[in-house]
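First, the structure itself, so that you have it in front of you.
Every protein chain except one is present and positioned as in the full complex.
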Amino acid sequence: MKSAISQQRFNRDGEPQTYLNNGHGLRSWFLTKDHKRIAMLYLVSVAFFFAVGGIYALLIRINLLAPNGLFESDTYNRIFTTHGIIMVFFFLVPAVPAVLGNFLLPIMIGAKDLAFPKINLLSWYLYIFGAAFTVIAVIAGGVDTGWTFYTPYSSTYSNSNVLLAGVGIFIVGFSSILTGLNFIVTVHTMRAPGLTWFRLPLFVWANYATSLVIMLSTPVLAITVSLLAIERVAHVGIFDPAIGGDPVLFQHMFWFYSHPAVYIMVLPAMGVISELIANMSKKNVFGYKLVAMSSLAIGVFGFLVWGHHLFVSTQSVYLGIIFSFLSFAVAIPSAIKVFNWTATLFKGSISYDAPMLYGLGFIGLFLIGGMTGLFVAAVGLDVHLTDTYFVIAHFHYVMVGGSLMGFLGGMHLWWPKMTGRMYPEAWARAAMVIQFVGFNLTFFPQFILGYLGMPRRYATYPPEFQVLHIFSTAGATILAIGMAITICYLIWSLKKGQRATPNPWGAAGLEWMTTSPPPTENFYETPVVTWEAYDFTVVRPEDVTGMAAE
Amino acid sequence: MSEHIVSKKVYYAIFAALLIGTALTIGAAFINLHNFNIVVALLIAAVKATLVIYFFMHVKYASRLTKLCVALGFIWLFIIVSITMTDYLTRGWFTYVP
Partner (left out) sequence: MSNKVKSDEHSSAHGHGGRHPRLVHHFDSMEQQNEAGNFGMWWFLLTEIMFFGGMFTAYTVYRHMYFDAFAAASGALDIRWGAFNTVVLITSSLTMALGVYHAQMGNNKKLTMFLLLTVLLGGVFLGVKYIEYSAKFTEHIFPAASNFQWPPYEKPVAGHAETQQLADPVFTGHVKIYFFLYFVLTGFHATHMIIGMGILLVLAWQSWKGKFSKEYHSYIELFGLYWHFVDIVWIFLFPLLYLVDRHL
């Protein structure tokens, strides 16, 4: 295969031909079928909702500065619900798969596009359509049920816009189903010649496992919110205790989706981390097959643990014990990954560029998030910790410390590939450190708060908790500043950043063997793969330096 | 796709089998089998579904991957129904009396 430099083609203006300059104007973007452009559409929309969700997070933190709260309790309920719904359904679930996965998966397997480009575009429109419903719900006064929509409050008593938000989530669920469908079919049918399953990059494995989870769980969410919506409209339904319905059944069905959804959010980020660790220490991932298989194992076992959210409901204690045991078991494949990443670092030639910092940040924070998960998975202890800030801290360590760190790490690693420009390294490192400090300052005090008994979803609290809450709010402010810096320099780099070579990191993988940014069909000739994953001997120096070897 | 053309005879045979299955389902429902009425009904339905999947939907001639995919759907259906039912079946087992 010839190097990316020697293959580079030029358009009539003498500019290198890329997916970015193949077509101009709104039409060329909003009707595009190119997976890379759709990824960019997703990036802009996902970033927007991240900002909105972040603003709501800050409102929560501002309210909690004083024991008596700043907002009315009812307003506060709507604020944290909006924060939860937007962050979960409109940022965390689509962030890594729909942006990075969409952009990279076909390139990584040497395909020209995803299997169903039109369906891919449709998936973005469904996302926007679902988001529109949710935004209308928020503007019309918001939702006050919490993002979990527990019945019978959501079905019978709440007088907020549950219906609109439910419709939004139903639609956005189909958006992620279509993305998952596309990924699965693409990985199965469109791998380049020679690219066997165990030569696939671990990011592809992770996205494949995620897609499996999406496909098998999201339809259950769809029917659950449908039944909830029907119950709200018809004033009769199966979750209504007044006619003998069991609200806990709603919790079963909801968590049958929402626990696996945790893996939908974190598995692709784990895939990103595998790429970061391997490429930034120039070594094959230690125990490649185990890491690949652990993705599938997490996907499968993730379906068998949902009842750990129901320990304090009327759920049978016997089933509770089984769920507790299985929840401990699902930690094993995650632990395998963490062990293997650290083993990969051993004796590697490690560079501490921003992507790697995010990778290391992920490992540390996810470790804390995962270990505290074991606390709340223990039935007895959970009775004390359920619905306290301990749980909040736990899942923010997994979601922000895990998924967000993974997403940002991936964005930095592949930013040159996606945009053709380098981001400013010094700024990126500084921003990462600021975010890391801010994050820990925000959420570590919440472990203590929760352990001391501060319940979640309350607008007020006893005065003795104030110090810890002030720490937390200060941390959130620092985290927000760190995020703002990242957003600013990334946008700045779009015009002013140094031009990227095809392979600025000297990384292994097919995406680094095409130009930065790639041409519309990704490769000028379909690559034939004769090497294993993370084989750094096939990295061509001219792709790294950008100088054509004459 | 080395596509397999199923002969019309097979389709008619499956159609007849499905009709017989429907008659059996109705017949069995009127016999008192106590707890086994539902078992028999589901068994017949499962056989009918298998016939449709195997012959009408050509899974008999499809790749192992397709077969696996179909199996996966029913396994996951089993997971959600059986684990949820475990809750309802074991709720009343033990009540604490101080």
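Chains: A and B, in written order; residue numbering restarts at 1 for each.
Rule of thumb we're sticking to: a contact is a pair of C-beta atoms (placed from the backbone, for glycine too) under 8 Å apart; a residue touches a chain by one contact, two chains touch by 3 or more.
Bear in mind the structure is a predicted one, so any value in this text is a computation, not a measurement.
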Contacting the left-out chain in the complete assembly, out of A:Leu31, A:Leu70, A:Val236 or A:Ile332: A:Val236
Chain not shown: contacting residue from A:Leu121, A:Val143, A:Val220 or A:Met483: A:Val220
Residues of subunit B in contact with the chain not shown: 1, 3, 5-6, 8, 11-12, 14-15, 18-19, 22, 25-26, 29-33, 37, 41-42, 44-45, 48-49, 52-53, 55-58, 62, 65-66, 69-70, 72-74, 76-77, 80-81, 84-85, 88-89
Interface with the undisplayed chain - residues on subunit A: 9-12, 14, 17, 111-113, 115-117, 177, 181-182, 184-186, 188-190, 215-220, 222-224, 226-227, 230, 234-238, 242-246, 249, 252-253, 256, 521, 524-526, 548
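Throughout what follows, only the chains that are shown with their structure count from here on.
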Whole-Å separation of chain centres (CA-atom averages), subunit A against subunit B: 37
Sites on subunit B touched by subunit A in the complex: 65, 72, 76, 79-80, 83-84, 86-91, 93-94
Complex interface listing, subunit A residues touching subunit B: 188, 216, 220, 248-249, 252-253, 256, 303-304, 307, 314-319, 322
